[in-house]
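A single protein chain has been removed from this complex, and every other one stays in its place.
To keep things simple, chains are lettered A, B and C as they appear, and every chain counts its residues starting from 1.
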Amino acid sequence: MARRTRFVDSDILIIGGGFGGCGAAYESRYWGRDLKIVLVEKANIERSGAVAHGLSAINCYMGMRWNENQPEDFVRYARGDLMGLVREDLIFDIARHVDSTVHKFEEWGLPIMKNPQTGRYLREGKWQIMIHGESYKPIIAEAARKAASEVYNRIMVTHLLTDQTDPNRIAGAVGFSVRSGDFYVFRAKAVIVAAGGASHIYRPRAIGEGTGRTWYAPWSSASAYGLLIPTGAKMIQMENRIVLARFKDGYGPVGAWFLLLKSQATNAYGESYEAKYLDQLREMVGEKYIQSQPFPTCLRNHAMIEEMKAGRGPIYMHTQHVLDTKEKEEIGWEDFLDMTIGQAVVWASQNIDPKERPSELITSEPYVMGSHATCSGAWASGPEDVAPSDYHWGYNRMTTVQGLFGAGDTIGGSAHKFSSGSFTEGRLAGKAAVKYVLDRKGDEPRLDEIRIKKLEQTIFKPLENYRVGRNEIVAGTVAPGYLLPLHGLQRLEKLMDEYVGGYSTFYVTNEPLLNRGLELLTMLKEDLEHLGAEDLHQLQRAWELHHRVLTAEAVIRHTLFRQETRWPGYYYRADYPKLNDAEWHVFVASQYDANTGEWHMSKLPVHHIVEQK
Amino acid sequence: MARRTRFVDSDILIIGGGFGGCGAAYESRYWGRDLKIVLVEKANIERSGAVAHGLSAINCYMGMRWNENQPEDFVRYARGDLMGLVREDLIFDIARHVDSTVHKFEEWGLPIMKNPQTGRYLREGKWQIMIHGESYKPIIAEAARKAASEVYNRIMVTHLLTDQTDPNRIAGAVGFSVRSGDFYVFRAKAVIVAAGGASHIYRPRAIGEGTGRTWYAPWSSASAYGLLIPTGAKMIQMENRIVLARFKDGYGPVGAWFLLLKSQATNAYGESYEAKYLDQLREMVGEKYIQSQPFPTCLRNHAMIEEMKAGRGPIYMHTQHVLDTKEKEEIGWEDFLDMTIGQAVVWASQNIDPKERPSELITSEPYVMGSHATCSGAWASGPEDVAPSDYHWGYNRMTTVQGLFGAGDTIGGSAHKFSSGSFTEGRLAGKAAVKYVLDRKGDEPRLDEIRIKKLEQTIFKPLENYRVGRNEIVAGTVAPGYLLPLHGLQRLEKLMDEYVGGYSTFYVTNEPLLNRGLELLTMLKEDLEHLGAEDLHQLQRAWELHHRVLTAEAVIRHTLFRQETRWPGYYYRADYPKLNDAEWHVFVASQYDANTGEWHMSKLPVHHIVEQK
Amino acid sequence: MPTYVDMTRCDGCGECVDICPSDIMHIDPVYRRSYNIEPNFCWECYSCVKACPQHAIDVRGYSDFAPLGHKVRVLRDRQNNRIYWKIRYRDGRVKEFTFPIRTTPWGSIKPPSEYERPDASALNSPLLAHEPEALKVDALPVLPRSEKV
Partner (left out) sequence: MPTYVDMTRCDGCGECVDICPSDIMHIDPVYRRSYNIEPNFCWECYSCVKACPQHAIDVRGYSDFAPLGHKVRVLRDRQNNRIYWKIRYRDGRVKEFTFPIRTTPWGSIKPPSEYERPDASALNSPLLAHEPEALKVDALPVLPRSEKV
């Protein structure tokens, strides 16, 4: 094979050009005028990541200029929503900066809707504002392209590189071009991972072709976690996967409907059902958490799940009562045409005019991510002026690996960032990385040539497995010598669904199920050795699967470790059915040893730095 | 296209050469020495139908010769197991004849295991005997081939034909050769449909490639129902689909393990769980049904389902406690190697030695069939000397359409036939069909040429749809002009799962869900017009889908009609959560009008002709 | 555990095509050898495996739940009417089993038409062929009228 090795040097390497990555590119250039800033992306940053098709709302905006909200209020909101467990320093930090991000977006050309009465941004809800966001990603990408020294599109990053002598210091990354098949070695002084969250860890409700229709994008391949975990970076809250209340099948989000359009959800018999479960939930999680305003996302799910379980579905969103003006009808449709076009297709194909008929809601399969009402991700250093001392070790948003930063879905404990917060976090990481690089001037990390050669073999092995194995069989997709990436993905999804609280168990698991799931996952992990890739595209799928499998393992191990049900509605440990603040008002942390395959689990303290009001 | 039309004349046409069809061929030849008996089969009768890979037990054998059981006892058993609602005349009839069938099988060469102490057949349970049944189907096929005048393999029968002037009289059937693509017109005086039950009506627990691994064979395509329903034949108990307790993933049956090997099932914590649910079940179904011995299959499922729902899974079959001798180990393995080899693969691939470790059990997706512990199918005339007068209209096993007979999964109300009973029922239908043909000598049905031409167009349309639609697109599986059979199947399975009590709702449904499901199914039915078939194989898949969709519609309509929960563990009408003998101690019957698409639903009386002991 | 066909063993004879109940063993037009066109409709019934004269067909457990490295091989001997199974575990353990498949020679079944022609009137009786003898009880059971409720 005529494969070439390409070496790319940089001061700062940004992996993933989504919202976190674009923010990091912009900000690191602002502060690091003379640095070489390289952004590497598996797709094309013009339309990559979770915001590829656009968004209709920015879900994290304070509106401090109009005194609408203060960062402390936002911390209280996120904390309440996550049942008490968040990194308040990180959340405060995003909240205090996010308005400048949004104002910049508007200056760049993002159309933000205005309230005609007040002239202010049109509020969807207390924290959310409405946008005409079809081109949200292209606009942000334009800013990033103008900031980075070089953007490498269509490079799938597979592994991070650490220093030859200091395994806890970052030195770069490797990957391959999905177009040319070249092997890429990125040497960097600092690395910012902004590679996004994870869909397809759990079996989707959709079947066959329809499995493209996940809520989070199918290309959200868990790389943020799959890249970090092997370095031994400390991860937290990997058990805190999110289940979303969504329009059935199309997966249209509900926020604008509940908050702006004030639409109601009922069971099949027209009854509001949330209040019915208050007593039960009080028993499960305690009065304090029930009182959170707004009612926590997971507990809202819980009510819907129980109602469906009781056979009072379908749950209906009564859109027909709220689209009474042309403006509202347009808002309703734009909400989906901007960000989940598939929902419009459900309406068109099933003859549902939302002005006339209600639409079904459902709870989705679980997702693993860090920027929505959930906070899986890396344990990161907080902002110097805010973070408690054990939350701070030098540089903002630096993981426990020296020089390895993160943003967006990558960083754990910091829920409700969304697009604006992820970009903001990218900025925070970008600035900190500049400082890290400048501080370390003259002290450069060194690469381990032997390890890189080994990685090259590992990375391209699926092509070889396929080439050899394919010759053994006549044709078709069944071969004894290799596993196709889709096969592996389906095996993963099935076991996660059945053993680790997927939708088909109504999100219930327990220790024996988790242990059995782990046993099966371990065999799958061994089998990844035998992945077969027909071409470079399938080679990308192979490595996406690697990242997903490692992430799934983290989910299982964290779920096993946390012996309580902290977030009913996200998942249930049937053997520990209650929230238990006495023992579990902590973060669950893990560190993986890639050499032994062992995981070290621990508890980390949750510090409350913002007082309850 | 060089398609030819082939006309095949017969006195008796047997559709489907599985257990019912082979029995029909044998018996009709025995009585109708001079008749032309044609058997038409979509596969190759050597290995077709539910017994293609063999069986390890015959589940219906009285052992009257040793005074082991009497037919009345068997009626009581089946009635208890089906929560009171069975056609006792039909069951009695099978029971009194089945021993002669089994003795004939043994004479033909089927190895039946013997109890070394008694010299009798080795009993698996009270009704079941053990066989070395790898070649069960080839042996039975040999007998059928020697009986039929002609066997047509690889002809997919798509529609039945009725008389030109009497729409309630059978006249033949049409179909096509999956090999040559020829159009086949079978003219017949009597038709025996023995086309088997239905897998893939509901979404399977397996994903992707694994969806081949259903419990009932993937080729059990609901043709028994899909062929009958459009003729207006009365169908009953289509709501009574079955959910099976099975070894997880491999779908190995449990009978030999529970009954012969005396293995125990427990929850994840080693607890027996059935007794726990007695009080709850007493509330739901009443004391009478709880007392049935053995404990009804659906109620056994209920306990397992509740236990899994409560998060105390996995359920384990403790094989490791019972395989203590070489003989028992061989029996355990043969049980699966004879009939669900996939279960042996689960063990081999997951390193589970059943001598050492327990295996997981699970409840399957639902199936629609008539010969296991379930009794969906056609309303048929009973045996003259046994049937109450309203159960009898001339010929044994004749449906409400003149000259249209059925056997095995085709005939409703008559559970627990299994392989031997299905063959026996084929014999009963075969003999009756001979009588019908001889009685009607000189009065031959006539075919409607115009209808046949129209059917030809209809049958081959998917090839045309594909040819035209394929030209519109560059490549791939997505096209605006047609629906691939697999696409339609997945749409069916998803909606049946979600709205009609599939596994993902823990088998729960209600009226609003059923109505919504019916609305979506109706759109799917319309879309079947646009099925696209790339080749003859896909044309077979297209027609299998047609049969499945119509069967599914029957399931929905019956489930809507029966406003009670008669069989907890098979499905739950959450809006009518109890068994209600006052109103629903009846069969639910439907008749479909293929011209208007309307269904006529009714209740039919359940007569108890065997006293309770 | 859908099937795959060993490229070097298959000679394209078509036995598997002929037997597969799911009609999914097809001959590849280029290689003139057989392969599984639709693994998601394969029931791992082994009909094709047992029928292949070249022993060219094998199975690999369904990808959605079966880890790699196992083998379930079979030899069906219609001369001696035995079937031989060889099961190789992922971890290398091996189990072997042999079972009988038939007690009479293939082709030995007596056709129904070779029995004495039954009396025309017997068509009206509830008895089936070979009954009551084949029941091995004196008479076909009937339901005592008293039991009709």
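Please note the rule applied: a residue touches a chain if its C-beta (ideal position, glycine included) is under 8 Å from a C-beta of that chain, and two chains touch if they have at least 3 such contacts.
Here the structure is a predicted model, which means the values were calculated and not measured.
Displayed chains that the missing chain touches over the full complex: A, B (touch as defined at the top).
Of the listed residues A:Asn351, A:Gln563 or A:Ser602, the one in contact with the hidden chain in the full complex is A:Asn351. Screening B:Ala479, B:Leu513 or B:Ala552 against the full complex identifies B:Ala479 as the residue touching the chain left out. Summary of contacts with the chain left out: across A:Glu46, A:Glu472 or A:Glu511, the touching residue is A:Glu46. Seen from subunit B, the chain kept out of the figure touches residues 471-480, 483-484, 487-488, 490-491, 494-495, 520, 523-524, 526-527, 530.
One chain of the complex is left out; on subunit A, the residues touching it are 26-27, 29-31, 33, 42-44, 46-49, 52-53, 64-65, 70-72, 92-93, 96-97, 99-100, 103-104, 106, 108-111, 132, 134-135, 138-139, 142-143, 146-147, 154, 178, 206-214, 217-219, 249, 330, 333-334, 337-338, 341-342, 344-351, 353, 383-386, 388, 424, 427-428, 431, 434-435, 438, 486, 537, 540, 607-611.
By definition in this document, only the chains that are shown with their structure count from here on.
Our note on geometry: subunit A versus subunit C, Cα centroid distance of 50 Å, whole angstroms.
Our note on geometry: subunit B versus subunit C, Cα centroid distance of 18 Å, whole angstroms. With centres set at the average Cα position, the gap from subunit A to subunit B is 46 Å.
Across the assembly, subunit A contributes 477-478, 487, 490, 494, 520, 523 as residues in contact with two or more other chains. Among the residues of subunit C, those touching two or more other chains are numbered 2, 37, 39, 63-65, 67-68, 90.
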